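Before I ask anything, let me first share the structure, which is written out below as structure tokens.
Only one protein chain is missing; all other protein chains are in place.
Showing subunit A:
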Amino acid sequence: MDCYTANWNPLGDSAFYRKYELYSMDWDLKEELRDCLVAAAPYGGPIALLRNPWRKEKAASVRPVLEIYSASGMPLASLLWKSGPVVSLGWSAEEELLCVQEDGVVLVYGLHGDFRRHFSMGNEVLQNRVLDARIFHTEFGSGVAILTGAHRFTLSANVGDLKLRRMPEVPGLQSAPSCWTTLCQDRVAHILLAVGPDLYLLDHAACSSVTPPGLAPGVSSFLQMAVSFTYRHLALFTDTGYIWMGTTSLKEKLCEFNCNIRAPPKQMVWCSRPRSKERAVVVAWERRLMVVGDAPESIQYKQLTIQVLLDRLVLRRLYPLAIQICEYLRLPEVQGVSRILAHWACYKVQQKDVSDEDVARAINQKLGDTPGVSYSDIAARAYGCGRTELAIKLLEYEPRSGEQVPLLLKMKRSKLALSKAIESGDTDLVFTVLLHLKNELNRGDFFMTLRNQPMALSLYRQFCKYQELETLKDLYNQDDNHQELGSFHIRASYAAEERIEGRVAALQTAADAFYKAKNEFAAKATEDQMRLLRLQRRLEDELGGRFLDLSLHDTVTTLILGGHNKRAEQLARDFRIPDKRLWWLKLTALADLEDWEELEKFSKSKKSPIGYLPFVEICMKQHNKYEAKKYTSRVGPEQKVKALLLVGDVAQAADVAIEHRNEAELSLVLSHCTGATDGATADKIQRARAQAQKK
């Protein structure tokens, strides 16, 4: 039996270490790694090698080779690099390989070497070239940070949702920093860089100088820095051969160590096992490896969730295994099986040797109506592989019509997109398709398409009402919608036209439209308005003052108030104002003028069509009891009591009520008997009531 401690070696006084091989790499490397750009994905993911990078002098004719291996060295892909010079490689959290070129273009590959997409880090980067680049991981995803030839930093914290940030300038920075790294604190990405003896922290807004607490003196340059995977810890290696370890916030020092080696290390990284309390930094030189450690607080991470594990299996196309895991763990379908099936389908559409029909059928057979499966995502993938017909077939299985629209638009099937958008009931989506169609089709075809889609047409009308008035008119014209055309021109007569002639002309067009719409009432009313406008214009010229845009009623009132009774009469006759309203109008105007003489004359001009109670009321409203009393005798019997009460003649009101033998009137009068002198009246009413009851 072997001794358990046989292969453990002492490290210092109280610690031991051992070395053993987990597995041997399967790869068959012909050249040394030192000539390659190397990137290993986190969590035992794939390893990418780019051979023959440009920094080495080589014949330009030899193209470099990009190779991808699994963590155990199994070859996954190998391809000739045909693009520009690459500065840096890195893996995203989704196991996509990001290759940063010198011109700031980033090419993205899948782990099987399949090209996915590319994007640029911006013009500034293109002009000044990339000096150095880092791929880093944040909780939002994976980011890219770039140091340009102009010694400026540009970064994107999430390449999945690319937003470029140009970081502030570092004052006085003339050459590249001796070392730098990205940090992620409070969900924001920062850059820490070293220039000579100084450290600077760059955030979006500012560049600030920072000092690590307890840093040994005498440092004139920082040679290396390393941040732990969780961004909690930082290690600095100085030109004095001194290592400082602390928190990234630079608020706390964990430990320091003097290794007495002044040569710059090739590499320095934090290392620690997930469940270990030990935190250590490994520093590597050409022929030496050093582990510097301490034992700080215990924090455990469970970074690799089951979701990520499943993603990894899917990426490696191990679909059946992934499904079995889901079933074993009883994951909900949406998170588990259906997601994996969707991935499988996306892979399936890339099989170019199978016909569109067969692929679509195979996918539908397997997926059916599995909840949570997005057929539109699968269709998008099919379209991405150039299989438009397959994409359309797959979209037919998508139950959410709204989801079908963007892809249909992309595939230039705008009319189909329109009907799907309408089906979805999402007005915003309909508008989007409509504007697409409008740019795509000529006006005639566009209108024709609308005509067959009533809902789209009515939405487009609403849009035009606010955004494109002229188009609205064209639409009404096309539909022979004369009623709306009429309204359109009425609006124009107020909004678009200033001069009277223009306004009248717009109204004439409106009236014509109303006739065509067989809306005689509106047509006549419009013609009346034209007449009124012209007349108001004349009144303004002849009498001064403001008449335009007053209603007919107010025009007549204004005339009376201005003492132009004759003109008022004429206008009322011309426009056939009903007698009753005219009496109200005059009554109100004359009372406003307090022209009591004229009011009395008016009241006697003929029998009032509105009775005489309004005369009493309006005089009392102007607090003129004297004038009010003149009319009480002429008020009809039904309203007489009310009139008498209004002028405060309680006694006479009582007499009339008694005469009428009307119980309601009697109580009304009684409720007005509040004054000291009303006692007799109240008694009188009570007596009358009593008498009425006897009978």
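Following the convention adopted for this analysis, contacts are C-beta pairs under 8 Å (C-beta built on N, C-alpha and C of every residue); 3 or more make two chains touch, one makes a residue touch a chain; residues count from 1.
Simple rule for what comes next: contacts and distances are computed from a predicted model.
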Legend entry - From "VPS33A core subunit of CORVET and HOPS complexes", "Septin", "Serine/threonine-protein phosphatase 2A 55 kDa regulatory subunit B" or "Sepiapterin reductase", the hidden chain's UniProt protein name: "VPS33A core subunit of CORVET and HOPS complexes"
Inset, instruction - Please pick, from A:6, A:495, A:676 or A:690, the residue that touches the omitted chain in the full complex. - result: A:495
Legend entry - Candidates A:31, A:549, A:597 or A:683 - the one touching the absent chain: A:549
Inset, instruction - Would you mind spotting which of A:150, A:309 or A:525 touches the chain that isn't drawn? - result: A:525
Legend entry - Residue touching the undisplayed chain, where the options are A:204, A:366 or A:573: A:204
Legend entry - subunit A, residues in touch with the chain not shown (by the definition above): 163, 186-188, 204-205, 332-334, 338, 370-372, 399-401, 423-425, 428-429, 431-432, 435, 466-467, 483, 487, 490-491, 493-495, 521-522, 525-526, 528-529, 532, 549-554, 575, 577-578, 580-581, 584-585, 588, 610
